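Only a single protein chain was left out; the remaining protein chains are all shown in position.
Going by the order they are written in, the chains are A, B and C; count residues from 1 in each one.
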Amino acid sequence: MDDFRWPVRVYYEDTDNGGVVYYANYLKFMERARTEWLREKGIEQDALLGQHGVMFAVASAQVDFLKPGRFNQQLLVSVCPQQIRRASAVLEQKVCRLSKSGGYSDVLCCGSIKIVCVDAVNLRPRPFPEIVRREILSDH
Amino acid sequence: MDDFRWPVRVYYEDTDNGGVVYYANYLKFMERARTEWLREKGIEQDALLGQHGVMFAVASAQVDFLKPGRFNQQLLVSVCPQQIRRASAVLEQKVCRLSKSGGYSDVLCCGSIKIVCVDAVNLRPRPFPEIVRREILSDH
Amino acid sequence: MDDFRWPVRVYYEDTDNGGVVYYANYLKFMERARTEWLREKGIEQDALLGQHGVMFAVASAQVDFLKPGRFNQQLLVSVCPQQIRRASAVLEQKVCRLSKSGGYSDVLCCGSIKIVCVDAVNLRPRPFPEIVRREILSDH
Partner (left out) sequence: MDDFRWPVRVYYEDTDNGGVVYYANYLKFMERARTEWLREKGIEQDALLGQHGVMFAVASAQVDFLKPGRFNQQLLVSVCPQQIRRASAVLEQKVCRLSKSGGYSDVLCCGSIKIVCVDAVNLRPRPFPEIVRREILSDH
């Protein structure tokens, strides 16, 4: 795949009593990858907040937890934009593990995350700033 | 609603820089409510593990984040079982906030969580122990 | 002990791969107890922020992790104020587990947490509002 990918290492903090990655933590991994995907495009969210008064909120998440991740594994998290609207976008994301054959073909978790651009003060939807819109569309 | 409900208080640990509850934490709140719902039925998950060698894993989650929760708010989290199968069940859950009119009518977050009963050693699906099945069905 | 005590249940989210409570989470449990201790005295931190423009920050923590806590255990977290100064206080806290003999004599974790009252805008120390000072001293 040609999607953006970000490496994430599994630490103790990410695991639970079942000996696997605690499922809600995959949402954190996915967010790290979204943040780095934006950064790669030159979009820093603290600057967006300071200059445009907006931030990104997650409006919905549909996630399938397919296989367990484990302590110390090296994972790769991908980001692929879909359905880009005026103030929202759906991102398809996968969390993969290095498989024995060397690639990252083992999908541990995949999902669709809908983010909305919101006003930092009243949290109401606001159109994406033009620079964000252009950069997100460039991946599409 | 007649569903099981469990109170959750929002602490600093649950919030983020946006001044609201960090969205992935609603999944934790929902799990606390599921655990207490089982406990109310006499099902202790550590005993289940010890006696039956099974635990519950989350197979998928579909969650809508509707309104922001905030520091110090008192929330109520509901659990309502749907689609109960041999080794899995879908639970409808809502996280509500005390509204000004006194009830818990403000829904912050709602979702469908599919849990699977798995073998604690190999993490493969295993039918619910009979006692669990009976208790879950009693709510249905 | 006559200290304030707050019950905390151990959920999956609190545990790690070692099968025990992840050590950094005891700091969260201690903070929940501090928040409830203040609430019992009529001090709501969101109101403090709105009315006085201050919040509490943790300046230092010295914590000993003595015994492992485990999934599903019921814990009690105590708060006992020491060294109360103009803008800071040290709180002695313990996290105990219900022991087989019935009491909460098993100490899992104990520590000294120094909190500082800070201005919410510039994060500089500010004297405790009088109502907070009076209530904290009443325990001393």
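Keep this in mind: a residue touches a chain if its C-beta (ideal position, glycine included) is under 8 Å from a C-beta of that chain, and two chains touch if they have at least 3 such contacts.
These numbers come from a predicted model, not from an experiment.
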Which of B:W37, B:F56, B:F71 or B:F128 contacts the chain that the document leaves out: B:F71
Contacting the left-out chain in the complete assembly, out of C:Q62, C:Q82 or C:S99: C:Q62
Contacting the left-out chain in the complete assembly, out of B:Y22, B:W37 or B:F56: B:Y22
Sole contact to the chain not displayed, among A:D16, A:E31 or A:E135: A:E31
Interface with the unshown chain - residue positions in chain C: 18, 20, 23-25, 27-28, 31, 55, 57-65, 68, 120, 123
Contacts of chain A with the absent chain, listed as residue ranges: 9, 11-13, 28, 31-32, 35-36, 44-46, 70-72
Touching residues (missing chain, whole complex) on chain B: 12-13, 15-20, 22, 24, 70-71
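The working rule: only the chains that are shown with their structure count from here on.
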Same or different contact residues where chain C meets its copy chain B, judged by the half mark: same
Chain occupying the middle, per Cα centroid: B
Distance from the mean Cα position of chain B to that of chain A, given in whole angstrom: 24
Between chain A and chain C, centroid-to-centroid distance (C-alpha), Å: 33
Intercentroid distance (Cα basis), chain C paired with chain B, Å: 26
Residues of chain A engaged with two or more neighbouring chains: 18, 20, 24
